[in-house]
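Below: the structure, in structure tokens.
Of the protein chains in this complex, one is absent; all others appear in place.
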Amino acid sequence: MYAPATGKQKPVEQEVITEENVFERPDETIAFFPKQVLYDLFVSTLLLLACCALSYVSPAPLTEPADTATVTYVPRPEWFFFFYEQMLMFFPGYALISFGAVVVPTVFVVLLFAVPWLDRGPRASSTRRPFATVIGVLVVVVVLLNMLMAVSRIINFPGQ
Amino acid sequence: MGAISKARSQAADAGKFVADWLEHRAGIVTMMEHFLYEPVPKRGAWIYTLGSATLFLITLQFLTGILLLFYYVPSTDHAWNSIYYIMNEAYFGTLIRGIHYWSANFLLAVIGLHMAQVFFSGGYKAPRELNWVVGVVLLLLVVIIAFTGYALRWDQDGVWATVVGMKIGSYSPFVGAYTIQFLMGGDTIGPATVSRFFAIHVWLLPAALAPFIGIHLYLLRRHGVFGDEMEYRERLAKLQERQRLEEYEQYEDDGEPYVGRRDRADRD
Amino acid sequence: MPIGDLQVPIIGKNVVIAALVQTHILFAAFIIGAVLIAATSEYLGMVTKEPRYERFARNLARFVVLLFASGAALAITFVLALVTLFPVFFSYLQNIFFWVFLVEAFMFLGQIIIVYAWYNVWDKLAYRKTLHVTFGFIAGFFGLMAMTMIDAVASYMLTPAEAPVTNVARTFLNQTMVPLNMHRFVGNFSYAGFLIAGWGAWKYLRSTREDDRDYYDWMGHFGLLWGFGFLILQPVIGYGYLKGIRESSPEAFNTIMLGERAWVFNLLAIYLAIMSIAATAYFVHKLRFAVKPMPTLRNMAVGALGFTALFTVLNVIPADADIFPGVLSFAGGENTDIPLGGMYPWKYIGLIGLMIVGFFVVALYLKATAAGFHWGRASRWSQYALLICAPTVIITMMTMGYTRESARRVDYQPEGGYLIYNCVTLQQNVVNENCPAVVENEDGTSTNTINGARVGGGE
Partner (left out) sequence: MAELQKDPMTRGDFLGFGILGTIVGALLTIPPAAFVLGPVIDVNVRGESDVPDDWYRVGPIGEIPAKEPKVYVVEFPVNQVYSEEQVIEEGVETPGATIDNAVWTSWREEIGENGEAIHRIPSFVESGVQPPLTQEQIDEVTANLNVLSSSCAHLGCPVRWIVKEDGGEFLCPCHGGIYDINGGYVGGPPPRGMYSFTFEVREDANIYVKHEFDIGGDKGPQQPYVI
């Protein structure tokens, strides 16, 4: 934990900054209570207002009761599964469907868990670790593009 | 002394008395002081609000979720009607369900941003690896809660999304058939599916979510907030300065003019 | 036809348009790719403080500035040719995409201003390098935006959305807009990269001074990294693109994949084979000069070269491989239940194999690049490999352009094929009711809002 903010800590000038303790204490700190809590509350109230306004402007959807014998309805996933559904398209045929639907996401989640052990470089800023940043940006771009492709497929498909 | 100033001093004494009484018994004041006045990085304060926004949205989900529980009935022939009742008959029903729905969407977006912020600012470096792992567990829990929650309204969207989701699940090698039979409560969609999804969405996963959020916050306070390298600009500058000085001394004694470290490799 | 029906005497209208647009794209693709490569190299120079990045960025920027004018001239002539030779079609397109063309024009203008300014203030802004680098990236961004707008029009021509034009979302974001834009974005880098590599190799073979040899050897390496690195992403994006075409314009898909234009993709497979074998061989050869020698990994790289050759062979076999009856045609011939959906298994394995081996070799090579190389000692034939890649990439670019445009031929049936798929024919008649710019009048007939012609076959 940080040394307490009250006066007793060692005067900073004498402190010899080494590779290990450079990230020990940030240059300037603010107390959590007044300042940071205010910022957080500001963002939270914005979100709350947005939720309340949206819940009247476009209410939570409730289509007609379920009918499992329909042939006219087109099921669509929620927006946050768009990229997943579009990604399935890249694994055709019965040999690859289970690969693309389950194996690839599990591998992605396992790699996500292992990120701190895959990128062990000392420096944290993204410009100082190009390999991790490039892969991070690639993943984000692929997800966004897949989402965009899914949107373009959904609005253009004769589903309406 | 006027009546007002007397009342004020009495109120102040009463307040002090209560605080001391509580402090002696529960040590509440020191704990609050310890938590509230913890030093946090200053420069990037606005970016770190993403984490607390996620926390706020999850609490919002817990609250509105519990309120919805007062009216929701998890059975195939009542689920839709109970939600119709919430939306049309219950006072402020549209608001409560609206908040639950919209803060779910915002929650997933904000979790994505929060994860990206931590990844690109390197917040998972030692000693904070565990916090990253707990974060990923939280992400998975939230996504599964979102998927199970979508089915509870038992309308066309909900049921058919579950059917497609189950079919995708059935493609997983070895365990596919068993997992979806467990989730559907049999080998076809029916009343058991609603009650299972209800149990998972309302209690099983949130009960798993709460302690992990606790661990996440505990680890956060244990190692302090790692914001971004911009928080350590001056300290990094001092470090590089000291390293450069050390390097100069090393060359002076062997008498050669100093050449950049990289080119030394090419020259010999 | 409102004005006289112009016919170009010998070579015909289509060849005029094709010649102009192909050359324009060869210039424009290089410019968009090169501006971003130069800006990145300048940034790398700023970070690693090595003089060669700076020298390369400056030379490349000068080359781009020189090429820019001729590229732009070709574009203008191309538009003029379109307006004169295909007036109905072009006004039809202009009606639908007016704002898109306007934005594209301004993006083009922005790119011109910034690229010229960026090159001319190179010394003046030397003391504020970060600002100068950001200018480079802004110029690149403008170029990409111009390309995105053009891609909206190009993807619309091949896969028009069946929605009325007022539905802007569907018209702009039609089925193949995103994959086509991605395919060209990655293609520009790969194209520019291979050309830079070829240029570096050519100068390396002709250079006499020691430091020139080092510099051009490095330039060949840098160009090939861009070229091959982005080339291996193309098959996946191409697959997504073709899926989009099949979903919204099945006949066009059949023409290029199964119909009489299918030979084009065999050609493409051959180009892909040449480029990937040459690039992998170059990487394997260069690994010998790594500062940090990696003997085991280098042997694996040789293995990778073998695999690349195998996968390219798999790719080059034509789909209907009954030339060797029984041997190569997949078990059971016609009614085999193909495990990969409609894909021919060996072509799919070939492409995916090429990509995975490509990733492995590039990652290995990047690891060696991080530690640095001893420049200036590359062998002659490794430079010849780069020299072969440059013309191959130019022909690939042209073949790909030819495929996309000829997909709308749809074996010539309504008056020689379509200009906008299922909507405007080559003789510029609107043939389909649900064409966006067609208006349903009360008496049931529908008239084309542009030339007032009654819809349903040219009269």
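Just so it is clear, A, B and C label the chains in written order, and each chain counts residues from 1 on its own.
We take it that contacts are C-beta pairs under 8 Å (C-beta built on N, C-alpha and C of every residue); 3 or more make two chains touch, one makes a residue touch a chain.
Since the structure is predicted, the reported quantities are computational estimates derived from the model, not experimental observations.
**Student:** Of B:164, B:217 or B:230, which one is in contact with the hidden chain?
**Tutor:** Considering all chains, including the one not shown, the answer is B:164.
**Student:** Thinking of the whole complex, not just what is shown, which of B:27, B:127, B:190 or B:211 touches the missing chain?
**Tutor:** Selected residue, touching the omitted chain: B:190.
**Student:** Could you tell which one of B:45, B:58, B:115 or B:180 touches the chain left off the display?
**Tutor:** Result: among the candidates, B:180 touches the missing chain.
**Student:** Could you pull out which residues of subunit A are in touch with the chain that's been left out?
**Tutor:** Per the touch rule, subunit A residues meeting the hidden chain are 67-76, 85, 88-89, 92-94, 97, 157-159.
**Student:** Against the chain that's been left off, what residues of subunit B make contact? List them.
**Tutor:** 75-77, 160, 163-164, 166-168, 170-171, 176-178, 180-182, 184-193, 195
The definition used in the following text is that only the chains that are shown with their structure count from here on.
**Student:** Out of every possible chain pairing, name the one holding the most C-beta contact pairs.
**Tutor:** That would be the chain pair A-B.
**Student:** Report the chain ID whose CA centroid sits closest to the centroid of the full protein CA set.
**Tutor:** A
**Student:** How many Å are there between the centre of subunit B and the centre of subunit C, using C-alpha atoms for each centre?
**Tutor:** Averaging C-alpha atoms per chain gives centres 42 Å apart.
**Student:** So what's the Cα centroid distance for subunit A and subunit B, whole Å?
**Tutor:** 11
**Student:** Can you pull out the residues of subunit B that are in contact with at least two other chains?
**Tutor:** Within subunit B, no residue touches at least two other chains.
**Student:** Please name which positions on subunit C make contact with subunit A in the complex.
**Tutor:** The touching residues are 47, 161-163, 169-170, 173-175, 177-179, 182, 236, 239-240, 243-244, 247-248, 338-343.
**Student:** If we count contacts the way the header does, which residues on subunit B are in touch with subunit A in the complex?
**Tutor:** So the residues of subunit B touching subunit A come out as 35-43, 45-46, 48-50, 52-53, 56-57, 60, 76, 80, 83-84, 87, 94-95, 97-103, 105-106, 108, 110, 116, 119-126, 128-129, 132-133, 136, 140, 143, 146-147, 150, 153-161, 163-164, 168-169, 171-173, 176, 189, 221-224, 226-236, 238-239, 242.
**Student:** So in the complex, the part of subunit A that touches subunit B is made up of which residues?
**Tutor:** The contact residues of subunit A facing subunit B are 1-2, 5, 16-19, 22-23, 25-33, 35-37, 39-40, 42-44, 47-48, 50-52, 54-56, 59-68, 70, 73, 75-81, 88, 97-98, 101-103, 109, 112-113, 115-117, 120-126, 128-129, 132-133, 136, 140.
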